[in-house]
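Structure, as C-alpha cells:
The complex is shown incomplete by one protein chain, all other protein chains being positioned as in the whole.
Up next is chain A:
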Amino acid sequence: MVCSVSICAGEIFELKAELNSDKKEKKKEAVKKVIASMTVGKDVSALFPDVVNCMQTDNLELKKLVYLYLMNYAKSQPDMAIMAVNTFVKDCEDANPLIRALAVRTMGCIRVDKITEYLCEPLRKCLKDEDPYVRKTAAVCVAKLHDINAQLVEDQGFLDTLKDLISDSNPMVVANAVAALSEIAESHPNSNLLDLNPQSINKLLTALNECTEWGQIFILDCLANYTPRDDRESQSICERVTPRLSHANSAVVLSAVKVLMKFMEMLPKDLDYYSTLLKKLAPPLVTLLSAEPELQYVALRNINLIVQKRPEILKHEMKVFFVKYNDPIYVKLEKLDIMIRLASQANIAQVLAELKEYATEVDVDFVRKAVRAIGRCAIKVEQSAERCVSTLLDLIQTKVNYVVQEAIVVIKDIFRKYPNKYESVIATLCENLDSLDEPEARAAMIWIVGEYAERIDNADELLESFLEGFHDESTQVQLQLLTAIVKLFLKKPTETQELVQQVLSLATQDSDNPDLRDRGYIYWRLLSTDPVAAKEVVLAEKPLISEETDLIEPTLLEELICHIGTLASVYHKPPSAFVEGSRGVMHKRLPARTGSGESTESPDVGTAAGGSAPEAAPSIIPSQGDLLGDLLNLDMAPPTTSGPPPPTTGMQMGGMDLLGGGLDSLVGISHSVDPYAATPGQLVNPFWVKWSLRSDGVLCLQVWLPAMKAKGLEISGTFARRAGVIQMELILTNKAMSVMTDFAIQFNRNSFGLAPAGPLQVLTPLGPNQTIEVSLPLSTVGPVMKMDPLNNLQVAVKNNIDVFYFSCQYPISMLFVEDGKMERQVFLATWKDIPNDNESQFQIKDCHLNSDAASSKLQGSNIFTIAKRTVEGQDMLYMSIKLSNGIWVLAELRVPSRLSMCFRIMFLFIIQAFTVFFPQPR
C-alpha cells in the first residue's frame, strides 16, 4: 500500500498481532503505538479492523484512544466505520454520563455520511439527557452534524431542540447551544435561526453571569449580532455587560468591548450614561497591554480600530503605548501606529522625544516607521512642525542610509503641507543625493528639486545627473523626473531647453511604459501649443494633503468594529477577504441611532405602511450581461434636448407594447397600493409602488446606491414633478477617503423613455464626508424599452473612480402631464370604444374625503375630472390622465355614500394608446 511516510510491513504485522492480543495491557500499549505513528503522519489505516475490535472495553483510556483513531481514519474507510456504530449507540445509553458524552462527542466527529442517520436517535436522546454534561456535548454535536448534512439536521427538528436549550437551567449548556446556533446561523445568512428578542437576550444575559469564561465569550459574541430596538434597551444591555470588563480573560474583555462599542452607537451623546461608558472603556483596554505579547498584539490591532472610531476614549493614555526595549517587534510596530494616531498638541513633546529615541534602534522596519512617524507628527500638529523638521535633520546627519531615505520621503510631505516655510533645509537634503537608492526616496528628492527649482542654483545639473540612468530607474522615479524637468523648464526656460527635449524624447520615444509615454506627450503638446497654459497646469497650486494617513475607510471601519476581537480585526480586512464559502459573507453594520420617542414617520403612516410595505430595496444591477454593454455603449455625454424626437412609429411601438403586457403590470401595481390608500395624503398618488411617504405627501428619500457597493459613493434620491418638468433629486455623499470628481449620469432604456435633460451638475469636487444635492431635470424623449416592473429605471453614475450601476423605481404619477384634460365629447366616444379587456377596477378603503376634495386633490397630480354625476346618492367622477408618452388613461371614480365616513372609491382604468386613434386634444 502507498504510505505518506514509510512504515514497513513488518511493523504493521507486529502491531496487528499485539492489537489482537488477549492481554489488556498489551492491547493498550499497541493502540498507543498506533496513535503515535498516526501523529507523526505515518499511515496506519491498514489496522482499522483490528483497532475497532478494541473498542468494546471498560477501560475508558483505551476507549478514548480507539475513538481518536476512528476520528482520523473513518473517512478513508467509511464501510468499516459502520462497524463502530453499534458500540456508539450502546455507549450513548451507558449509565456513566462521561461515557454517554464521550460517545456522542466522538460520533459527531466521524464524518461519514452513512453514519449520520444512525447518529440521529442517540443524539435526540442526549439533547434531552438528564445530565447537563451530556446536554452541553450534544448541543455542539448538532453543529457538527449540520456541518456534514445540513438538511438532515433541519428535517430531524434538531434546530428547534437546540433553540430550546437556550432556556436550559445549566449555563454551560446555554453557552454551547448559543455557540452552535451562531455557527449554524452563519451559514444561513438569511434565516432567523437565532431569533434574538428581548426575552431571549435576557436569558443570555443571565447565563452570562454564571458560565465559564469561554461560555461568556460565546454569549457576548452572539449578543454583538443583536440590534436593540431603542436606546433604552441598548443602555440596559450595556449596563449588564460592563462588569465583564474586569474579567481576567482578555477575550471576554474584548468581546464585551465589541458589544459596548456597537450598542453605544444607539445611545444619545448627551446622555450621562454615554460619557460614563466612554470613561469605563479606557482602563480595561490599557490593562490588555500587560497581557502576554501575542494578546497584546491582538489588543493593539483592535485599539487601532477603536482609536479611529472613538478617539476620545484613549486620548489621555499616550504613555502606555510607549515602546519598551524588549517588546517583540510586532508589538512595537503596532504601538507606534497608535502613538501617531493619539499624537496631539498636548502630548507632542513627549511623543517626539520617544520617536527620536526609537529612530536609533536596531530593527530596520521599526526605525523607518519611527522616522516616518516624526514626519506625520509634523503634518498633524502644526506647532510641532519646526521641531520635527530639526529632528529629521539631525537624523539625516547620522548618515544611516535607510534613515536618510525615509526622512527625505517625509520631508517632501512636510513641504507640501507647509509651503514656503522649511525650504532652507534643501541644501542639507541635496548633500545626500548620492546615497539614495530606493525609488520612493529618489522620487521624493526629485520632486523637491523640481518643485523648488528656482531656489536651487544647480537644479539642472542635479536633474541631469539622474537623467543619465533614466532607463534603469523605476517608473515612479521616471515619472517624477519627467515632471520635475518640465517644471524646471517652465521656471528657467532659457537654460534648460536642451534638458527638457532630452527627457521628452526619452519618455515618448525610448520608453515602452504607456503611462510615461502619455504623460510625455501631454507635456510636449502643452509646451508646444500654449506655454502659458502649460504653466497653469504644471505649476498649479496643489491641494492640501490630509492630516491623517492610513485611515481605514469609514464603511470598512464600521464593519470591523462589529468584528472586534476576531481575526478580521487583526487583519483589518472584512471576513469575506479571507474566509472561504458562505461564512462571513454577510456584512455587519453598526446600528443607527434611533430615539425611542422620536420617529421619522408620522404615526398614522407608520401603522399604515408598517405591515405590508417593506421599503423598496434598491437593487444593484449586477455588472454583467448585455445591460452593461448597453450602458457602456451609450456615450456618457448627456443627450441634448434639442435633438430630433424619436420617430412616431417608435413611440407607437412603445405604446402598443405597453398595451400588451403593460396593462397587467400597471394594474398590478395599482392593486399593491391598497394599504397605502388609507391616508388621504396618498390618495394623490394612487400609483405608488411600495413608495414610502411622509405624512405631508412628500416622497421620502431612498438610498439607491449604498456606499459599500460603490467605493464610498452613496446616492439617495427621489423624484418630483415641478412646473411640468420631471426632476430627479439626488443626494450624493462621499464616504470614501479621497476626493470625487467628474460626475456623469446615464439611464438605460426604460418604459417611458426617461433620459437626463442635461448633465449632472456637480461642479465642485466632492471631498470626503461631503454631501451635495443635485436636481436633474428629465426628458421623456429617450429610447424606449419595456421594463419589469414598468416603472423601473436603471441608472449608471460615473465618477473619477469608477462607473456604478443601480436601479430605482419612479412613481408613475411623475409622468402625468399637465394637458391631460380630455374634451368631454372625445371622452365619451373613447369610453365606449375601449374594449373590456383593458378594464380594471379596485377599491380604496377608509378614505375620508368627499368627491370634491378628492377631485381637487387628484387634480394636483394632473388627474383631471371631466364630469361628475350623482346616481342614487353615489357620486360618480369621470377623469382622464395623459402619460408623457401620449397614452391616455380614463377613469371612473365612484364615491358610494356621503353619509358614511368611509368612502369606497372605485377606479376604472381604461388604457388605450390614444395617439393611434385620435389627434391630441388641445
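In the analysis below, a residue touches a chain if its C-beta (ideal position, glycine included) is under 8 Å from a C-beta of that chain, and two chains touch if they have at least 3 such contacts; residues count from 1.
The rule is simple: contacts and distances are computed from a predicted model.
A.B. asks: Name the absent chain as its UniProt record does, using one of the following: "Integrator complex subunit 4", "Adaptor related protein complex 2 subunit mu 1", "Proteasome subunit alpha type-5" or "ATP synthase subunit gamma, mitochondrial".
C.D. replies: "Adaptor related protein complex 2 subunit mu 1"
A.B. asks: Check the options A:93, A:195, A:294 or A:548 and report the residue that touches the missing chain.
C.D. replies: Here the residue in touch with the unshown chain is A:294.
A.B. asks: Looking at the whole complex, which of A:176, A:235 or A:511 touches the chain that is not displayed?
C.D. replies: A:176
A.B. asks: Considering the whole complex, not just the chains shown, which residues of chain A touch the missing one?
C.D. replies: Spelled out for chain A, the touching residues are 4, 32, 35-36, 39-41, 58-61, 64-65, 67-68, 72, 95-98, 101, 105, 108-109, 111, 131-134, 136-137, 140-141, 143-144, 147, 170-173, 176, 179, 183, 209-214, 217-218, 221, 240, 242-244, 246-251, 253-255, 283-284, 286-287, 290, 292-295, 297-299, 319-320, 322, 324-326, 329-330, 350, 353-354, 357, 360-362, 398-400, 563, 565-571, 575, 578-580, 583-584.
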